[in-house]
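Sending over a structure as structure tokens; questions will come in a sec.
A single protein chain has been omitted; all remaining protein chains appear in their positions.
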Amino acid sequence: MEKYINNYVIVAIFIVLGILLPVVALTVGRMLRPNKPNEEKKTTYESGNEPVGEGQVRFNVRYYLFALMFVIFDIETVFLYPWAVAYNQLGLFVLVEMAIFVSLLLIGLIYAWKKKVLTWNSI
Amino acid sequence: MISELPILSLITFSPLIGIIILALLPRGSSRWLRVTAIGTAILPLLLSLWLYADYDSAKDGKPYEEQVTWVDTHFDRLSDGASNSLSFKLQYHMGIDGLSLPLLLLTTIVALMAALASVHIKKRWKSFYIWFLLLEIGMMGVFMARDVILFFVFFEMTLIPMFFLIGIWGYMGREKAANRFLIYNGIGSAIMLIAFVLLISTAGFSIESESVQFFSGSYDVIKANLMDPQAAVNAASAWNGNYGNLFMSESMHWTIFILLLIAFGIKLPIFPFHTWMLRVHTEAPPSIVMIHSGILLKMGAYGLLRFGIILFPEQAHEWATVLAVLGVINILYGAVLAFVQKEFKLVLAYSSISHMGIVLLGIASLNEIGLQGAMIQLVSHGLISALLFLIVGSLYERTGTTELGELGGLARSMPFMSGVLLTAGMASLGLPGLSGFIGEFLSLLGLFESMRILTAVAVLGVILTAVYVLRSVLAITFGPMQEKYVALRDARLIEAVPMIALVAFIVLIGIFPAVLTEPMKHGFDTLLQQLSGKVGG
Amino acid sequence: MQVVQQQLQPFTWSDAAYLAPEWILIVVAIALVILDLAMPRRMNRTVIGWLTLGGLLTSLGFVIWRLIDMKGAPLPEGVNAQLGNTIRLFGDSYRIDGFSSLMKIIFLAAAVLIVLISIGTVRSKEIPNKGEFYYLLLPAVVGAMVMVSSSDLITLYVGLELLSITTYILVGMRKYIVQSAEAAFKYVVTGGISSALLLFGISYFYGASGSTNLGQIGMKAAQAGDLTPLMYVGFFFVLAGFGIKIAAAPFHLWAADVYQGAPTPISAFLGVISKAAALAVLFRIVQNVGLLGSYTKPIADDVNLAVLIMAAAAMIAGTTAALRQHNMKRLLALSGVANAGYLLVPVGLGLSGLHTYVGEFIFYLVVYLFMNIGAFAVLSVISKAAGHEELKGFGGLYYRAPWTAVATIVFVLSLAGLPITGGFFGKLFILLGAAQAQNYWIVPIMVVTSVISYYFYFGIIRQMFMRSTGDDQEIAVPGTTGIVIWLSAAAVVALGVMPGAVMDFVYKYFSIAADMLFLYL
Amino acid sequence: MGTWLDETLTWGNALIFFLWGVILLAIVLGFVTYAIYFERKVIGWMQLRIGPNRVGPLGLLQTVADILKLLIKEDTIPRKADRMLFILAPALAYVPAFAVLAVIPYTQDLYFADINVGLLYYVALSGISTIAIVIGGWSSNNKYALLGGMRSAAQMISYEVPLVISVVGVVMMTGSLNLRIIGEQQGNWFWEWNFLPQIIGFVVFIIAAVSELNRTPFDLPEAESELVAGYHVEYSGFRFAFFMLTEYVYVYAIAALTTVLFLGGWHAPAPFLDFVPGIIWFLLKFSCIVFFLFWLRATMPRIRVDQLMGFGWKVLLPLAILNVFITALYLELFIKG
Partner (left out) sequence: MLSSYLMVAAILFCIGLYGALVKKNAVIVLLCIELMLNAVNLNLVAFSKYGVGASLTGQMFTLFTIAIAAAEAAVGIAILIALFRARGTVNVDDYDEMRR
């Protein structure tokens, strides 16, 4: 139990350190660096031209499809990991089960493939 | 011999033959369609006449009973022993007695007459006759069903064809009338259904043997349970303690009785619930109004008698005055309003209300004379109103109107029809020698035994009847005639036959009421016994 | 009698055989996915529809075979006939018993009819991916089957979501129609809220009993008296969650919009299969508390009362809202709300010492299946001809397709609950049940709402027989849809003439103790 | 480390942990500084240049100077930017990069957190950086930045899947997600390390890892020729530095992770080499990988975006899954008996 808590204390400390560094560095930087903003400086960069239109343009829906694929396969790993850890203690049937599970997902992949989700033709 | 046949089912479902033939015939051949329909309508009439001839009132219709189990569901119960199974039993149970036979005859007669009168129908004959025959099945079934659910099924079976018959073949306001008919009667039958469901679940319990217990809608079972509730409760409790409390309490009796009163009161119609039927009377095609006014209204009275009065004599007895008052209101209200109507169909509609009031009076008397009077009044009014609407239909076909103001002096151009109209009017106002008199007289006589003042008031209504009937009939037949009516044709053969037949029946009953009272003899025996037993004790 | 603590048994091949109906559907669905991908783009996808149909029928065959086989199998020594013959898999989280098999038959039959409608009326113009349309139906049906078979809340939830998620997509299948996407979105949101509510309730069940097994929950909760408040919370949320799924008032507001936007066969699917699955599961859960009720009566009574109130609200809300509708699909959706109310009544009557009302429930469900699908089939034909789903599309149907009009009368009468149709007996049986359980107050509500519903049901008839659109062109009924219409009409009439057959069938294969209370000896 | 971990938590112990953390932070920062230096040097040599050589002896202080320059540079935030998110993004990118280091063991005894789900922890936290990049790109309100951010996200999530699945084989062989145990269980001979039995997994892992780092040949998000500088176009000064820092901390982390997962961690390649301390072996392997990454950058061209995505989903993912099943079958047939 002690070990358990200690481990996560360490994790917490790492996270705190991770936060501290940027905070400290940026605060120190603020003291050191000049700060003379003007309108020109604060325009959005667009290869030297005046920015045209909105910066937050609508982007290709393809990105969303990839996100979707990611969600699906990442969830797969949620189930793969416990299975993998315990694999040596489990019977053959578990292998078959996982094979079914994964092949279902693979069919999903093939589906996406066939539907040309994986082909990137713009942007 | 006849009792070996399933005669009741034969009668009820004989129109099915016609329906099948009609379905096969092509749509356009109006002649063949009509012939088939009329031919089919003769069938139940012949069969029911045969039944009437064979009927022996002493046996009270016992030989003709038909009983087949329709639904028998064995519920799965959470119990330790397998013995106490329970089921819900629904029976196809047809029977006939003194109460049903006259009305059955009335149905078959009026239905045939209406089929003959349907010459006025000018479109979509095929579906008209199919609905018509379905309606006839429903009506005949209602009078013979001996299971409350079966009764309800037949009762509803009259509703749907009527909706179509009014809605498609009616006059200008037909859709509204059909809707109103549907909703009012729907509410009526809904209330009836509630009452029946309560009846079944509280009084429909029967123990057939150690292992067979069931709930059923059987009229006999319910009646037996209601006549001796204590025995039923004891039996049920002995079988399983939980069931004792299922049996009806006093308040449940009253609930069911009042529900039934409202349900059949709408159909009858009793005064505040009558508005729907006026519209039907004015908007429906004449042959359908014949059926409606001649038979459908009688179903209300029949139901009230069979379920309201016979099953709940105590309640009926306590409420006899209420019923009588309602009857008197009906009579007076109908008569007064009939008096001021300018439209002949409305006059007849209000007169129907008035006449149904008399039936109510007969029922309220709760003695043999009164009840017999009510029954005769039912049959008689059925015949008379059928006749009257037959004439109305013929008139309308010729003149295009039923406004009293626009008609007049028709006796000159069509003497035959005017004569029949006059006869019908006389019957309606209760001229001795015609059927109307017998019904009214017996009903009032019956009531006079128990409620004299009310009877006196009711007689006032009867006198009013004479006034408005004469006023309207005379307005049509005599007086100045408009030019355009000179060339009107008198009744064709196909119209004359039903008129003559109906008049004949009216006269027959008027002169020789025993044709009806004879089979009715034992119809009320049990009821009256029960009444005297209950009320006396 | 007790709920057996079953150890987790290894899964065997014979166990897999018990799951044949589910397997078949999944395998067919996958095969069809691959087939659809392999097929050239221009080829007609109707063949996928037929194959879907084949899969459903095979599965149906296996379910029926299992049902009969199970009943006929010899009982182990000393097992009460009332309790035996239940197949329990995966550590008692999946059950194949009378109730679930009966429900599966209903789902599969409904799905068969829906596929038949689709084959006749789905247009590529509306639904570009016809192949997807067909094979997505299969996992949805599997979801429903898993739901009714599950005796564990986890399995139940997985089944529910399998059903829900696929139907979300199916609702949005009309790709080029804005309503469809809108309907799908509304369905996702309400569906999501529904699963969240349900899960929240389930988590309290779990908290109160320490188990997700329904039988265990019933037993444990009966013993642990002080945890009853947790059970109450659980029930409250579970009822609300299922209330949304079955579109019972006051959770019905989504139904009209979603039905309207969805493709017509999918509206039928939502109306019949989704609803039935949720109802069946609710039935099981509520009945399970019936056992609990024998120890701690109030909770069972309260739950039953809550269900009945929901039922009454659904009947009233559904009927009154339907009075104002001119769109046929919205009307059918709201009629479905009212019907959900009728179906909830036997659920809420509880185990009143007499019996459960499962026969009434299943009978009405069967009737509802046929009349609702029949009505949707007619609607799909008409909306295809008219190009819209408004009520006036039915105008003059009698002249344009007389026999279809006649069939429609049958459906309308049945929906209105008039004899001699199945709808009448369905309602009658439920009414009788309510009266026997002495819940008298629900009786008039049921009856009166039925009567009010005449107004809009007969509105359809008025359109068909008493109006005309001026367009006298005959409406061609596609063969398969015609089969559905006539099959349904015949079934509705047959159920109205011989209602006993179904009831007998149900009670022959059903056992309260084993199927509802999860008792096992 | 292990002894402290077993003791009850006190403020003193916490302080010790904190100091250890600071030390690691210092080491990592040092690593980053000189990794950049060496990267430039190595690439320079490979391209027959000298690389940085002006600041300090051999240019050793070049990176230090760069950092100082960034520190005193003006920090501009575009007017149209979403200020809040703009400021948050670099920190958000950095925090998980450093936090994942908590679970990496260096030798049998030298490790920080000894978490049973160490690998999962690594995978889970490293995913957060993707969000930071998208936020950075989006909040800049700049077309290039947005596109760079989206691309980067798409790429990272696409390659995260094969990355995560490729290590499943390792997990199966070990039966644990604890990185220390994974490192420990690899044998004493170098062919007993995971990279040979798990050769498919290893290859997939390395490729996916490089892609995860957004390094050549997968550095599309920063494709200068197309997108100017990717998601951090608008960032300047030290905020920009944090993105760079993140990248190099991940280099550190991935190199360490690869060493532990596949290269036997602190084990000597052969038992007779045991006399050399484990930490030396670890550092050696670690350096090889870092060098490998620099080498790649010097030699490989950047691939096209369609190739990138296609490769990830159509080649790596099936391969990774195949690897899982080959491992499963192997274990089923030969190990489990």
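In this document, chain identifiers A, B, C and D correspond to the written order of the chains, with residue numbering beginning at 1 in each.
By our rule, contacts are C-beta pairs under 8 Å (C-beta built on N, C-alpha and C of every residue); 3 or more make two chains touch, one makes a residue touch a chain.
Source: prediction; values computed, not measured.
Q: For the full complex, can you list every visible chain touched by the one that's not shown?
A: A, C
Q: Taking the entire complex into account, which one of C:V188, C:M328 or C:A385 touches the absent chain?
A: C:V188
Q: Across the whole complex, list the residues on chain A that are touched by the chain not included here.
A: 61, 64, 68, 71-72, 75, 78-79
Q: Mind listing the chain C residues that contact the chain we can't see here?
A: 153-154, 157-158, 161, 164-165, 168-169, 172, 175, 178-179, 181-186, 188-189, 191-193, 195-197, 199-200, 202-204, 206-212, 220, 224, 227, 256-257, 260-261, 330
Definition applied: only the chains that are shown with their structure count from here on.
Q: Taking each chain's centre as the mean position of its Cα atoms, how many Å separate chain B from chain D?
A: 93
Q: Could you put a whole-Å number on the gap between the CA centroids of chain B and chain C?
A: Measuring from centre to centre gives 42 Å for this pair.
Q: Could you please state the distance in Å, as a whole number, between where the Cα atoms of chain A are centred and where those of chain D are centred?
A: Those two chain centres are 14 Å apart.
Q: State the interface residues of chain C toward chain B in the complex, per the touch definition above.
A: Touching chain B: residues 82, 351, 353-356, 358-359, 413, 418-420, 424-425, 428-429, 431-432, 434-436, 438, 440, 443-444, 447-448, 450-451, 454-455, 458, 461-462, 465-466, 499-500, 503-504, 507, 510-513, 517 of chain C.
Q: Contact residues on chain C for chain A in the complex?
A: By the definition above, chain C touches chain A via 10-11, 30, 33-34, 37.
Q: Residue numbers of chain A touching chain D in their complex, please.
A: Answer in residue numbers: 2-3, 5-11, 13-15, 17-19, 21-23, 25-26, 28-30, 32-37, 39, 41-47, 51, 54-57, 59, 62-63, 66-67, 69-70, 73-74, 76-77, 80-81, 84-89, 92, 95, 98-99, 102, 106, 109, 112-113, 118-121, 123.
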